[in-house]
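The complex appears here minus one protein chain, its other protein chains still in place.
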Amino acid sequence: MFRHNLAYELKEVLRVREFILWLMLFPIILGTLFKVAFGSIYSKEVFDTIPVAVVRTSDNQVAEEFLKGLSEEEKPMLATTYTDAENAKQLLLDGDVEGILTIGESIELTVSRTGILPTMLQELVSRYKLYETVIRDTIATDPASLQTVLAKLSAEVNACRDTSPKADNPDVYVQYFYNLIAMVAICGNMTGLHVSTNNQANQSILGARKNCSATPKGIYLTAGLLGSCIAQSVSMVLCVTFLRFVLQVNFGGSLLLLYLAAILSGCLGVAFGFFIGSIGKMKHEGKSAIAITVSMVLCFLSGLMMGNIKGILAVKAPWVNRFNPVAIISDSFYCLNMYSDYRRFISKVIAMLIYTAVFTALGVLFTRRKKYESI
Amino acid sequence: MKPTVVKIDNLVKRYGELVALDHFSLEIKEGEIFGLLGPNGSGKTTTINCLLSLLSFDKGEIEVFGKEMTPTSYDIKREIGVIMQNVAVMDELTVRENIDYFCGLYIADKEKRKACVEEAIKFVGLEDFVNFRPKKLSGGLLRRLNIACGIAHKPKLIILDEPTVAVDPQSRNRILEGIQELNREGATVIYTSHYMEEVEQICTRIAIMDKGRKIAEGTKDELKGMIRNTESVSIEILELPEDVREKIAHLPHVYETDYDGTKLTVRCSGGRHNLIRILAVLQEAELGFGRVYSELPTLNDVFLEITGTALRDSKE
Partner (left out) sequence: MKVFKAFLKVLRSKFGAAIIYIVLFFLVGVLMTKSGSDENVWEKSKMDLVIEDLDDTPESRALAEYIGKGNNIVPAFANEDDLTDALYYTTVDYAVTIPKGFSERLAAGETEGIFECRNIHVSYAAANIEMQLEKFVNTVAAYQALGKTTQEASLAAVTALSKEAEVELLQKEDDKKGENSELLTFFRYMPYILLSVIMNTLCPAMIAMNKKDFRYRTDCSGIRPHSYTMQIFGASALYVGGIWAVFMLAGGIINSTMYTGRLWLSVVNALLFALFSAVLAIFVSEFSPSDNVVSVLTQVATLGMCFLCGVFIDQSLLGSGVLSAAKFLPAYWYVRVIRMLDGSLVYDGGEVALALGIQAGFIAMFILLTLLVRRARLTSAVSRRAMA
């Protein structure tokens, strides 16, 4: 009896062709767009030399040496262009250089905007000012040790020992793909919603017809949920496979566990839809609109549209991330990438399981009703 | 005496202020084709839904096959076949798959089910359409599929809720014949409709419903026996002086006359030669007349006499 119901449930889901088509096409299209849009952003932020224009107004050997040191190191900080004041100004305004270093008595800095690169230039020029100060102090106290002092001051040091956990793929833009998978998962609510509509007498004729058959409600309800979960899992697997192997998105972490988490998240989506479908007397269309709206808000809060929202929420309202099921789903992928131990991944997976169980249980509780006030 | 299949006792169902079923009682014996006749909104479908334990009700008792009917009475449900008023099939499944699906909700055994499904397809005459999706079927064929889904598991009690709404005459006749055949094979049938001709044609016993109450019950002859009317005579006549009409009204057995300027209707109760007597009066007055009909009472007359409104008028 159960197998019969499950078989037909699967047949039914698979035959809703245009819907299935879209459910599969959706991550493919958006994933491709994401890949095109974000594919090369992260590398742009990777450290590079800063282009500057240098203008000499008087002879300053110390300053020349200082700049030479910065632009001829093994990993140079500056890419210098020596030119005259007029041309330098033009280069700056055209955005070809980040700043103008004018060598006179000292080094003066001119920039065209605020931001991190101009700030670094300021930092470099401040370092020159520091040299001046230290030299002045040295000459005042112990001129003989000037060489030693300067050597100490410009010594190459490696003071920072990196102790941070290393992500397999530090590219922060990969989280858009995490959220894309999470969105496909939460869209499983559409199939879940159908399960509760098709099995309740007051929601559909089909539900009424099934309710008066000789099969207990528990059986076709379970079959329906399982069938939806299977269908959703298939689309999750396809989605991850496409992103990983066709678009070559590097998710980081164990791929097997990623598939597992994706499948589980698909079931969470189905359970979510089932839950929404089981509350209240509203008809299918209304519930569907609610489910989609809620899903999109949750996706937004998880960073599907703006990647930094999760970080902002972590500071301003950390409970949102902790309770938002979509954030939990995308976090589970992130944890696989970020942490080599599975402690946090497991906690996210447990949270997903709890959500799935609670949504299903509440859904069953509400649909369990055998008789209806009105149909 | 045949055993009772369905027993409804003092059923009351309210939707807020509206009383949908008002102390409704019913008893249906094995082997009957029981007709529930009434205008739309009279409570037929509500009765069926209560009987199927889909709806909760405020008062009363329902027994099927001598046992109390509850939502979990699966042994009872196994013996019931339901054909709902609205077609309840899955658009994504083919004709055969739909029948197999619904049949599978009753019969677990695959071999047995296969035979049942084939039989049902043949029974409703959908052999040429087994691989069609419901959306490709015409209204009549869709109704037949709906019926096949309800009867494939060979139930002992078949409930049909207005199965012929919006069906072409050909399909309708096929459906009605089919119901009679199922009945001959041993099934008890509950049939609801607002088409009295259908009910008259196939039902062995009939209950007439109006506003949630049962207003009459019996075989069609018993029902007709409840009213005075035994014969209605209609005469097309363009001119009818008042004195002639008076004369007709005072003939024996005549209890009511109606004249609308073109047609005279005379209702009689009992008597054998009513038509001849009426025509004799007209001849005597040397009045010309057109066509003449004499009709036996219909269920519409029964409804009309009991409720004061015609069944047809209260449609929709």
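Some notes on this structure:
When the chains are written out, they are named A and B in that same order, and each has its own residue count from 1.
The rule we apply is simple: contacts are C-beta pairs under 8 Å (C-beta built on N, C-alpha and C of every residue); 3 or more make two chains touch, one makes a residue touch a chain.
Worth saying up front: this structure is predicted, and the values here are computed from it rather than measured.
Across the complete structure, the visible chains that the omitted chain touches are A. In the complete assembly, the contact with the undisplayed chain comes from A:Arg127, out of A:Arg56, A:Arg127, A:Arg244 or A:Lys371. Across A:Lys11, A:Arg56, A:Arg244 or A:Arg344, the single residue that touches the chain missing here is A:Arg344.
Mapped onto chain A, the footprint of the missing chain covers residues 18-19, 22-23, 25-26, 29-30, 33-34, 36-41, 44-47, 89, 92-93, 100, 107-120, 122-123, 125-130, 133-134, 137-138, 141-142, 145, 148-150, 152-155, 157-167, 170, 172, 183, 187, 190, 285, 288-289, 292-293, 296-297, 300, 304-312, 314-316, 334, 338-339, 344.
Note that only the chains that are shown with their structure count from here on.
Look at where the CA atoms of chain A average out and do the same for chain B: the two points lie 64 Å apart. Interface residues of chain B, counted against chain A in their complex, comprise 15, 49, 52-56, 70-72, 74-75, 77-78, 80, 82, 84, 86-90, 92-93, 97, 101-102, 104-106, 108, 149. Chain contact summary for the complex, chain A toward chain B: residues 1, 4-5, 8, 11-12, 15-16, 201, 205-206, 208-216, 220, 370-375.
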